[in-house]
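Note sheet for the following structure.
With one protein chain removed, the remaining protein chains of the complex are shown where they sit.
Residue numbering begins at 1 within each chain, and the chains themselves are lettered A and B in the order written.
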Amino acid sequence: MRRSAAEIALSLGVVALGAGAAAVSATLPAEGGYAGIGPNAVPALVSAALILLGGWLAWEAFSGGWRNAPPDDAAARGEHPFDPRAFAWVTAGLVVHMAAVGAAGFVLAGAALFACVARGFGSRRPARDAALGVVLCVALYLFFVRLLNVGLPAGWLAPLLGVAGT
Amino acid sequence: MEAFAALASGFAVALKPANLFWGFVGVTLGTLVGVLPGVGPALTVAMLLPLTAKLDPTGALIMFAGIYYGAMFGGSTSTILLNTPGESASIATALEGNRMAKAGRAGPALATAAIGSFVAGTLATVALTLLAPLVVELALKFGPAEYFALMVFAFVTVSAVLGRSTVRGLASLFVGLLLGLVGIDSQTGQARFAFGVPELLDGVDVVVLAVGLFAVGEALYVAAYQSRLPASLERLRGRVTMTREDWRRSWPAWLRATAIGFPFGTIPAGGAEIPTFLSYTVEKRLAKRPEEFGRGAIEGVAGPEAANNAAATGVLVPLLTLGIPTSATAAVLLGAFQNYGLQPGPMLFQSQAELVWGVIASLYVGNAILLVLNLPLVGLWVRVLAIPRPQLYAAILVFATLGAYSLHQSWVDLAMLYVFGLLGFAMRRWDIPVGPAVIGLILGPLAETQFRRALAISQGDPTVFLAQPISAALLALTALAVLGPWAVRRLRRR
Partner (left out) sequence: MRSVVALLACLFASAAAAQPALKMMIPANPGGGWDQTGRSLAAAMQSAKLVSGVTFENKGGAAGTIGLAQFVNQAKGDPHAVMIGGMVMVGGIILNKSPVNLSMVTPIARLTSEWEVVVVPAASPIRTMADLVKALKENPGKVSWGGGSAGGTDHILAGMIARAVGVEPAKVNYVAFKGGGEAVAAILGGHVTVGVSGIGEFAEHIKAGKMRALAQSAPERVDGIPSLREQGIDVVLGNWRGIFGAPGITPAQRDALVKLVREATETSAWKQTLEKFGWAPFFLAGDEFARFIDEENRRIAGILDSLGLKK
């Protein structure tokens, strides 16, 4: 009989999400004024539904696997097996961008993101990718900041780019 | 017929070369900002408001109408090509549009979106011309009880997006509902599920969720499972124009979607998200080949796109006749009117008839310019897909992060984007549909708020939903939609 660890983990994840939400709901006030329905009612309902649905998913996972699930064998899906390095490069790009955008600025963080993601997808020319990223982000930056007057962080390049203003 | 004479003189104004020029500027600019996630038409028009000091009213309003329609179309362009829905009204388009692009049918997808937007926009403008005063009377009858009934109806009908497994679809829906609870409770000001993070007090933005699930999730998935496969050129091979078959399948969808979108736009809390999803559902239900849905069915693009534009035009009904802005863009347009000392409202049609009809004429013109400008560009847009995969996905993620970051200028939104990306990855791998989660996030807070408002007004009396005729009728319709097919099946079995 088919049994997938991932499906079991996801099912229990839904149960855990519902349980966590139920715990938070319990701390919310029940006082609902004239409506009689406080801010805790819908959260409690949604939490309960999540726990039930998670249980249902878990039951499916233990009794032959989720119904109509895609094949576990990557080749059967027309794909290659999980590539941890590609996944890690894309993740690294997003995390670096998240950490750097405030200090280093939109352009530099964006260029780093661009280079990392391209690397994850198999590009082998990091310098050219970073340069492309800089060009794209400078164009976006100028469009936002100069035309729309929406602030984006200039960061370390502030002296070169200027900032939003009239 | 008075309306038509007034409209004719409105056209005379709108078709002046200078005004056409501003129309072109607006459409171009609108398309550009629509393509970028994070800047919607509202923000663009807001930022260009100072221009009203330099332009005459008709020119400026034609430009703003151009931006409005242009941004709607631009949003669908990036949604179809890159799977990054720039605004909530484009999310339904992502379901089939991007699948079509992957199958080499980006050209027809963009074309049906452009032509459908034009058809729906034009029909809706005609409806606006003829029916505005009538429609608005009806729209005002919608109070909290009616809205709640409408939400229940929407919930039940969009269940068609639940996918191959009901339980996985429901799980997705309820995760979306849970996300919709994050933030300040509208009726009591109580913070829920915010955990002391100020960025969470405003709730989870639907664009962050959609871009995270669709674009970031897809980037992670393709990197993990497909990046080492030889690049397929299929996405470029298809023809750019619509076939006879495409036309045949598109036009009924456009018309149905107009009928769904326009009324939704006119009711003060309607919005464009619900009609786009409703249109998607209707098309899926009526399709001769429903199995094509999920693999790039053209009706699934034609419908939502037309519904979106019809709703966008419908929004102008309460704006022009009552001065009630029912969307962010309408609120900003209201500001533009006020800059000229015009106050939309019950008196506008009398006191400023010339300008109002000028605006309505400029809507027709703006729509036409949009089509003229964008249809020849479809072939060019499709070339975006010729960018090699590493750089294409890198650019998609730059756009995706830009959209999330511009919300609060905070890394917290980027962190949410990544978490939703991981979720989108898992959902794609284990076949959990993402549509229900997005619908849950959009509909959940609306339904809860209207439910509690209705009960507060009735002082806790739940019969209020059955006592009001519109709400009772909607609930009956919902019951019919649920029980009808079941009853028919039971009868047949006998």
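Keep in mind that, in the parts below, contacts are C-beta pairs under 8 Å (C-beta built on N, C-alpha and C of every residue); 3 or more make two chains touch, one makes a residue touch a chain.
Given the structure is predicted, the values throughout are model-derived calculations rather than measurements.
Touching the missing chain, out of B:G189, B:P230 or B:P376, is residue B:G189.
By the touch definition given at the top, subunit A reaches the unshown chain through residues 29, 31, 33-34, 142, 146-147, 149-151, 161-166.
Seen from subunit B, the chain kept out of the figure touches residues 25, 42-43, 46-47, 51, 54-55, 139-144, 184-191, 196, 198-199, 201-202, 268-269, 318, 322-326, 330-332, 335, 338-339, 343-347, 407-410, 453, 456-457, 459.
Please note the rule applied: only the chains that are shown with their structure count from here on.
Work out the mean CA point of subunit A and of subunit B, and you get 22 Å between them. Subunit A contributes residues 6-7, 10, 14, 17, 21, 24, 28-29, 31-39, 42-43, 46-47, 49-50, 53-54, 56-57, 60, 66-70, 74, 77, 79-84, 86-87, 89-91, 93-95, 97-99, 101-102, 106, 110, 113-115, 117-123, 129, 132-133, 136-137, 140, 143-144, 147-153 to its touches with subunit B in the complex.
Against subunit A, in their complex, subunit B makes its touches with residues 32-33, 36, 39, 43-44, 47, 164-165, 167-168, 170-171, 174-175, 177-178, 181, 185, 187-188, 190, 192-193, 216, 219-220, 222-229, 388-391, 393-395, 397-398, 401-402, 405-406, 409, 411, 414-415, 417-418, 421, 426, 429-432, 444, 448, 451-453, 455-457, 459-460.
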